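Only one protein chain is missing; all other protein chains are in place.
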Amino acid sequence: MEKNLIKHVRERAPLVHSITNYVTVNDVANILLACGGSPIMADDAQEAAEITSICGGLNINIGTLNARTIESMLLAGKRANDLGHITVLDPVGAGASKLRTQTAMELLEKVRFSVIRGNVSELKTLWGEAGKTKGVDADIADRVTEENLDEMVQFAKRFSEKTGAVIAMTGAIDIIADKNTAYAIRNGNPLMSKITGTGCMLSGVVAAYCVANPKNILEATAAAVAAMGLSGEIAFERLKKTELGGTSSYRTFIIDAMSNMSDEILEGGMKLETR
Amino acid sequence: MEKNLIKHVRERAPLVHSITNYVTVNDVANILLACGGSPIMADDAQEAAEITSICGGLNINIGTLNARTIESMLLAGKRANDLGHITVLDPVGAGASKLRTQTAMELLEKVRFSVIRGNVSELKTLWGEAGKTKGVDADIADRVTEENLDEMVQFAKRFSEKTGAVIAMTGAIDIIADKNTAYAIRNGNPLMSKITGTGCMLSGVVAAYCVANPKNILEATAAAVAAMGLSGEIAFERLKKTELGGTSSYRTFIIDAMSNMSDEILEGGMKLETR
Partner (left out) sequence: MEKNLIKHVRERAPLVHSITNYVTVNDVANILLACGGSPIMADDAQEAAEITSICGGLNINIGTLNARTIESMLLAGKRANDLGHITVLDPVGAGASKLRTQTAMELLEKVRFSVIRGNVSELKTLWGEAGKTKGVDADIADRVTEENLDEMVQFAKRFSEKTGAVIAMTGAIDIIADKNTAYAIRNGNPLMSKITGTGCMLSGVVAAYCVANPKNILEATAAAVAAMGLSGEIAFERLKKTELGGTSSYRTFIIDAMSNMSDEILEGGMKLETR
């Protein structure tokens, strides 16, 4: 893996436009700053495309979407494509409602994404809908495990081939894939699921890492995923030493760890395997 | 009180749909996770009822209401009633504007709530408006004190009888009541009023506790209120040992304490009296 991915982020301070949900937006802004990027949020249709123009990347998250912001997502996405910017899609809750599934599908149709980051259920939903005319691969299970890892890797590669995007399927084991190459990443800690927004934050970090490393989208995405997981591990070790510590301290410690992340720390702790 | 209320929450991980304000939404999501529940936020009319369908409970908070979200509250509330789900109303700021008072009243008319949680002023406002044709009980004071406790207990019981909801009137002394039984709870710490969102967070926890203990709504609500207050006490003891600590650390410590809460800890610290 390229040695200076994180150094590039800290040197270039990539400006990332996020149209994201109001639940975790503050954490997304803070982790973008912590990882070396710079955040701007703007979701009105009157300014979304213009704000995107001054940025290096666009991070679209459908977590608390509504009619007003969906339009902004489409306008910003098209502009980002016109300008050749990095684009990240986080299809939060795709499958949980028709509105989310349809919006995610519409975004996939009308915007080319550099990276799509979601959990298995969300990505399966998008694949199922996208692949409907060809039949859905119904036997793909809901979690990535050692047993179904090869199958999941194939799914991620095919999804990348279909969409042109790097796929980041995150869970207990993370799979990062383009159509030819896949990485399995085993960083992270189960307690991360007990704080809101680790996925949303990761999508922001992915955007920043990719903007700063535009010729290495696959590796930059893998590095971001590993850096987030490693931050979760470092934070967990710190939490164990914190008397009366709990999940809110853990959230603080994760962002702290990301703010201290470097290429050296990442190289020392990354658990990445090529599949 | 039922011995395993909190154990049930942690085992059943109740999914709670919150339509809530954007000021404290992140804290509500994080404390729902901390207490053993699982949060989902969705406030668009196109998906609000559908999202509610996949949840066990609905938590409506009018803190930063607007025309768009009021419609969603009504749609989700009706669907939750149709499905027999737990419903919690947090009438933030009822009395502070006509919009808030009228919206709270409209919600009370059109949706049956399992629990209504608010401070004295908010509940008095709802009672006053609801009871207008019968005259308003104007001599009810604005705070629960040892002196007016019996009167407040009667008010809460009558409000419960009128609405069919368990009433959680929170303040220095908390009163939890249905039409027959009331508890006075003396947990908590005055510093809790110096961080935003303790009320909003509590309403989320009430929803999770009730969804996981559907046959004991009164006790589940009392346990949630006591657990929140006890978390504030545990956090305050921790804060006293924290050099240079202040209100933001206190917020973190409260959520931490909730994430470590158990039936045993609650039983050891709950200050509950039947009235």
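A and B are the chain letters, set down in written order, and residue numbers restart from 1 in every chain.
Going forward, contacts are C-beta pairs under 8 Å (C-beta built on N, C-alpha and C of every residue); 3 or more make two chains touch, one makes a residue touch a chain.
Given the structure is predicted, the values throughout are model-derived calculations rather than measurements.
The chain omitted from view is touched by exactly one of B:Thr181, B:Thr196 or B:Asn260, namely B:Thr196.
Of the candidate positions B:Pro14, B:Gly93 or B:Gly204, contact with the hidden chain is made by B:Gly93.
Where subunit B meets the chain that is not shown, the touching residues are 21-24, 26-27, 63-67, 93, 96-100, 194-197, 243-249, 251-252. By the touch criterion stated above, the residues of subunit A touching the omitted chain are 22, 25-26, 29-30, 33-34, 39-44, 46-47, 50-51, 54, 68, 234, 238, 251-260.
FYI, only the chains that are shown with their structure count from here on.
Think of subunit A turning onto subunit B: fitted on CA atoms, that turn is 120 degrees, to the nearest 5. One finds 34 Å separating the Cα centroids of subunit A and subunit B.
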